[in-house]
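Please see the structure below; I have some questions.
Coming up: subunit A.
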Amino acid sequence: MSKRNLIFLSLILALTLLVGCAGGGEQPPQDTPQEDGQKAASDLKVGIVLSSGGKGDKSFNDSSLRGLDRAKEEGLIAEYKYIEPKEVAAAEKGLRFLAQQGYDLVIGVGFMQKDAVDTVSKEFADTKFAIIDDVVDNPNVASLTFKEHEGSFLAGALAALLTTHEEIEGINAEEVVGFLGGMDSPLIHKFELGYTSGVDYINETEGTDVKVKINYTGSDPSAFNDPAKGKEIALAQYNAGADIIYHASGGTGIGLFEAAAQTGNYAIGVDSDQDWNQPGYILTSVLKKVDNAVFATVKAVKEGNFEAGLKEYGLEEKGVALTPLTEAGVTVKAAQEAGDITAEDVAKIEGLKAKIPAEIKDKIEDIKSKIIAGEIEVPNYLEQAQ
Partner candidate 1 sequence: MDAVLEMKNITKEFPGVLANDNVNLDLRKGEIHALVGENGAGKSTLMSVLFGIYQPTKGKILYKGEELRIGGPNDAIDLGIGMVHQHFMLVHTLTVAENIVLGSEPSNGRGRLTLSKAIDKIKSLSDEYGLDVDPNAKVKDIPVGMQQRVEILKALYRDAEILILDEPTAVLTPQEVKGLYKIMNTLTEQGKSIIFITHKLKEVLTVSDRITVLRKGKSIGTVNTAETSETELAEMMVGRKVILKVEKKPAKFGATKVEVKNLKASNARGMLALDNVSFEIREGEILGVAGVEGNGQTELVEVLTGLRAANSGVFKLEGQNLLNETARKIKEAKIAHVPEDRHKHGLVLDYSIEDNLILGYHYKQPFAKGLNLDFNSMAEHADRLIPEYDIRPRNKEILARSLSGGNQQKIIIAREFDMGPEFLIASQPTRGVDIGAIEFIHKRIIEQRDQGKAVLLVSAELSEIMSLSDRIAVMYEGRIVDILDAKEATEEKLGLLMAGSTIRSSEG
Partner candidate 2 sequence: MAGDMNSKELLKEISIPLLAILSSFIIGTLIVIASGYDPIATYGALLQGAFGGLNSIADTLLAATPLIFTGLTVAFAYRCGLFNIGGEGQLLVGGLTAAWIGTFKGVPMIIHLPLTLLAAMVAGALWVAIPAILKAKLGVHEVITTIMFNYISYSLVAYFSLKVLAKPGSIQTPDIEPSAYLWRFSNVLDMYSYLNIGFLIGLIVLFVIYYLLWKTTIGYEIRAVGISPDAAEYGGISAARNIILAMLISGALAGLGGAERAMGLFHNYRNGFSAEYGFTGIAVALLGRNHPLGIFLAALLFGALSNGQDYMNMLAGVPVDLVTILQAVIILFVAADLLFRRVLALKPEGRKGE
């Protein structure tokens, strides 16, 4: 073998080692159990198949896992197993794998798994299933859906109320707010419609004329993964007079937060508590409490009162909510304790919330209770479409 051939091979090997050393001695890469079959029979086995964003999406995958972590902490389960499918077809395989391995509860995250959960749950009538974000009408499946439109409505109301308060730093004279969508798809339109309805409601009740700028990043799943474009969209909207932008765009939203920090305008996060992403620029986040729903389902299975069928989590069920408008949310506090963010950051977050006028906070509370009471009907894009 000539010298240069050796160089080629060693280059490949060097890259290999680079890949390896980078990870080498760090924490054990996965905290999932190995299948050893030694566990006590009474132990509840829970497995979950994540959606395509995978672990660490700072969105509903992470939220689902938080629910399971909580179940673990509270002693409902000893361990759980999670699976990250790369392809559409792989989700079904993951669900079936878990069912075959004798898991008592198998959870599928995301509407993309609807067909898969439907199929597998029919095969394993004795296993309990849950699907998040869609409905599967089988006797052993709990369908956990969220009234994202209700949360988005509150976000729209908040944005519309706040954009008229020019005296607040970062709020301009124009009555414009923005919406940043990821992939141009029905579920995201549900967020959009909730948000614009919230703005319209304020326009009606307050007599304002707030307009909404709406942009979608693209038409395929990569639209959830293009923060650079997300930032450009946000900058364009801010430039066009928007001062508050709400997003439902997955990883693309990171670009929105950076744009907000850069221009000194504001953003509203989605799914998880994203307030600490750019402390001081994110007013609030529309929480989708997947963790609560997951936790409740695990608990129900453990306690033997698992119920199949549709469970809609709205404002009333605390399945959707805004992060507190008065102080940092629990996630932020936990992050501070874990050392992920500094006290300074938390101060910034709380400082921003303090700028929101109390009357607005009251109005939001009022709207929330009206929605729960059914006095305000928030339109659901998915129901309209069907």
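By our rule, contacts are C-beta pairs under 8 Å (C-beta built on N, C-alpha and C of every residue); 3 or more make two chains touch, one makes a residue touch a chain; residues count from 1.
Keep in mind how these were chosen: all candidates are chains of the complex that A comes from, given by their letters.
None of these values were measured; they are calculated from a predicted model.
K.L.:
Subunit A is shown by itself; which of 1 or 2 touches it in the complex?
P.N.:
Among 1 or 2, only candidate 2 touches subunit A here.
K.L.:
Which residues of subunit A touch candidate 2 in their complex?
P.N.:
Where subunit A meets candidate 2, its residues are 1-2, 5, 8, 12-13, 16-17, 19-21, 23-26, 28-30, 32, 35, 52, 81, 83-90, 93-94, 96-97, 112, 119, 123, 183-187, 218-221, 381-383, 385-386.
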